[in-house]
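Every protein chain of the complex appears in place save one, which is left out.
Chain IDs A, B and C follow the sequence of writing; residue 1 opens each chain.
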């Protein structure tokens, strides 16, 4: 049993194990076909409409390549471990909801997508009669061969390698391209930890710089930020209206459940959600009597985005106040409501933080150093400090 | 006023005219962001999730390149003609509805997407105070410089050049790649008609072979066919149920209007539709009491597609009948209803039909010949006959 | 022992067997670094300066991929057979001399490059104590598993797959690109013969069309033809002058041996030759007193090529005669000598000739058909007839 899937990024992806097939065919995995990887970034980069489904499949492919390389170098990896790691990466994003990160803490408060991925793995493990036991151990970081977990989640995991490669491919931002194939060939395992061979140093530096570029140029692109903040505010407003009774939940629309303030996560209902549910509601809300809800929904659907300024320092309170007043007047809403149109916030990102998860370089001498500690390091300590930028949104 | 858009296919696309901006920003054009170019093909080629928006933009870019080349060769093209041709190609697909070709004659009977594009252009022309007059003349083939129309719609139009290039890019079917840049450099105009220079013969042959390959390997891929036929049958069933009263139209869902048998096309309502409307209904219909509607909807959403056989000859009536019986029994439905699960049909495509729209080659001697009439032609007459394949679908 | 070589075409090529290393490091193999794959084609396509060394390495890589695919499909291939096939493809072009095909029958009459490859393999086999026994059997088509030979030399061999891919890459003629990775996945073995699975039909058609295009657009490009004919005539003239004593062979220059009319091939001397030997002599001959030799050498070095006409029918004898007279007069040479500047000839190529070496398609039903015999075949019988074009060269 062997199937080949065309992938514009890697050419072909091969599937050759029944368990992998079962997971791919599961409705909860198929759901990821309807969740875009980059949420609203396609409003700026029209090619960036690829899905979580595609990304997970790509990361699975890189996991296969990484394990093959490591095994060629003499690292001991059993067939069971290989399968478990592959299943783990395939499911690492299964807990994402509509519009992924953009709505991560809006729809479900207090549960990250990782924790939901974990719950789903548990449920699938029951369905598949314990076939995911080892996967869960690895995913949770409880398995002795730590490099397996690090390949799923760490500074050099195949998740990042795939999303940087894939996102730069689909956006057309060629500068975000990393040398994933060379990095894979430079990976090694030392005392159970994932490391990089000495001669991979420049590739790793390049990888970190590409990621830095992708963050500021794409993921935190100011227009994308504006669109995402609009979406967050639309759902926040909808929650208020549901709470006040001004918006009546349609029982046939599962998303409403999440706007009513669910106490415990209803996993089955969650797994019915995807991007189209949010889009569907936005398109309805265009016609809702609430000015805030209808205006923001219309604008987002038609890509009439709030203007945004992004800078190194916060904006003045006065300016904010005056703008709100004007907006309240123009739209005939209260000043509090104008806060849905005029607001500020911060975006931050750190290029590399060794305290978080080190990238270890293994020298021929046996010595191990962090990438920021090698001779003539490009990645210096000041890059570890998260860079914070301030944004300020308002109607045009 | 100048804007640059990243495109993974061509690098950068430049927009530099106010009218182009106005069209891009129009809600009806933005709507194309929510209609996938290749409908359900992404169920087989997961990368093929690019949109009509993106394709139109790409074709616009190629139009710009083609006109620049022709002008460099001394063809007279005024700035007004250039703008009109660009607007024409930008709007050539604006009349597509959800899932494009797959539902073209299901949602709206008796109106092709071209005719709807034409209606929309008329409406936009009113909004934009006649700025589209020349565009409409060209689009309708009423303008004397026929090559402008041929660049929008003809055997060598930039529409085909973009969709072949873009679809092969996003599917990863590298064999569908055409040398669009070389073809553009080989274009010429002779007596008002678009032609190809002699030395472009091999590129054109390659273009026709790539298209042939894309049709059989991608557009008419049997799994894609199966999914599209399921979608068509779901909507057909929904129409029946609406007619019989078993399915009650939700007035807030504009798609229902099209299931009730609209007499004249409500353009405004049509322009509210996109893929998410169909997806939204499919997801609701999973829970509908009608077995046919709910089963097919569930299966399509979860990608449990009907099995399909594709061959050179039709399938036997007996086989069909027996299968229907079995399905009726298993699902507890009538035999007529089983016809939604067990059915046959044909798919056809011709590699090149000179009677339809010739590809003219201009020789250095001034002679003009059809591509199938050059020395040692690869594209021979037998390829003009449409090839018909028979398919047969049934549940697994 | 494992080494990775960067290849812009395939990414990385892995070497992991001592015998392969020994061959790569052999001076006779290293010599291929100094022989360009495409001879004088770089005068038209400046990127086409890649070497026989690089091509052989690439074909070796594809052999590895092909054998891995076949083994995954259950074809029995022993480690010894794998190694032998890899060595065979690595050495398939070792018998090429300076400027490969352009000078193939000029420097050494009566010995093709294949026959010289065979001699060299014999010699290497002695050096490597019989390690090449199996390779030689396979190369000579004497080994029972015929598909191994067919992968080295046949309609679908990895030699063609690499040179088409590599030559289109380095020339930038993107239309020559073939889907080598898909073709490899479609290969299969049936009754010991290499075949293609049914669903690979379109890829094979595309492959044949790409080859056809590369022949007429690149390999037989008229300017390339002109340059190659000039080179052939320069060496022919040099032979005449050596025979008449007008050109005195320099004993330190091994190439002269081949201009003196060697009786039996001196393999050691042959293996000292590469492109630089010919270039070196051309640069010297610029200053030789013989007008024919010096003029043609100067012109070729400075890329002042003879003009060339290419057409479907032969050129008139009168025209030829008049031109020769004029050239004789202008350059102060005899009319016979003018024949080195004014001449005609033919170039021919057939797109696909099933009589030569069939491309067999294996259908799911077990049936085997030639690619020109499938339903709706693009590759029809008339393409089997070699197409002959006539050229006519003369000074500008």
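Here, contacts are C-beta pairs under 8 Å (C-beta built on N, C-alpha and C of every residue); 3 or more make two chains touch, one makes a residue touch a chain.
Since we're looking at a predicted model, the values are computed, not measured.
For the chain missing from the display, the contacting residue among A:128, A:216 or A:343 is A:216, taking the whole complex into account. Within the complete assembly, C:169 is the residue of C:99, C:147 or C:169 that touches the hidden chain.
The hidden chain makes contact, of the residues C:18, C:46 or C:386, with C:46. Residue C:276 is the one among C:14, C:142, C:276 or C:348 that touches the chain not shown. Residue-wise, the contact with the chain that is not shown comes from B:181, picked out of B:181, B:250, B:302 or B:370.
Those residues of chain A that touch the chain absent from the view are 173-175, 177-179, 181-182, 202-203, 205-206, 209-210, 212-213, 216-217, 312, 351, 375-376, 378, 380, 382-383, 387.
Those residues of chain C that touch the chain absent from the view are 5-9, 11, 25, 27, 30, 33-34, 42-43, 45-47, 49-51, 53-54, 57, 169-173, 252, 272, 275-277, 279-280, 283-284, 287, 301-304.
Against the chain not shown here, chain B presents residues 2, 4, 11-12, 72, 181-182, 185.
In the analysis below, only the chains that are shown with their structure count from here on.
Ranked by distance of CA centroids from chain C, the top chain is A. Per-chain Cα centroids separate chain B from chain C by 43 Å. Averaging C-alpha coordinates per chain places the centre of chain A 32 Å away from that of chain B. Residues of chain C found to touch two or more other chains are 181-182.
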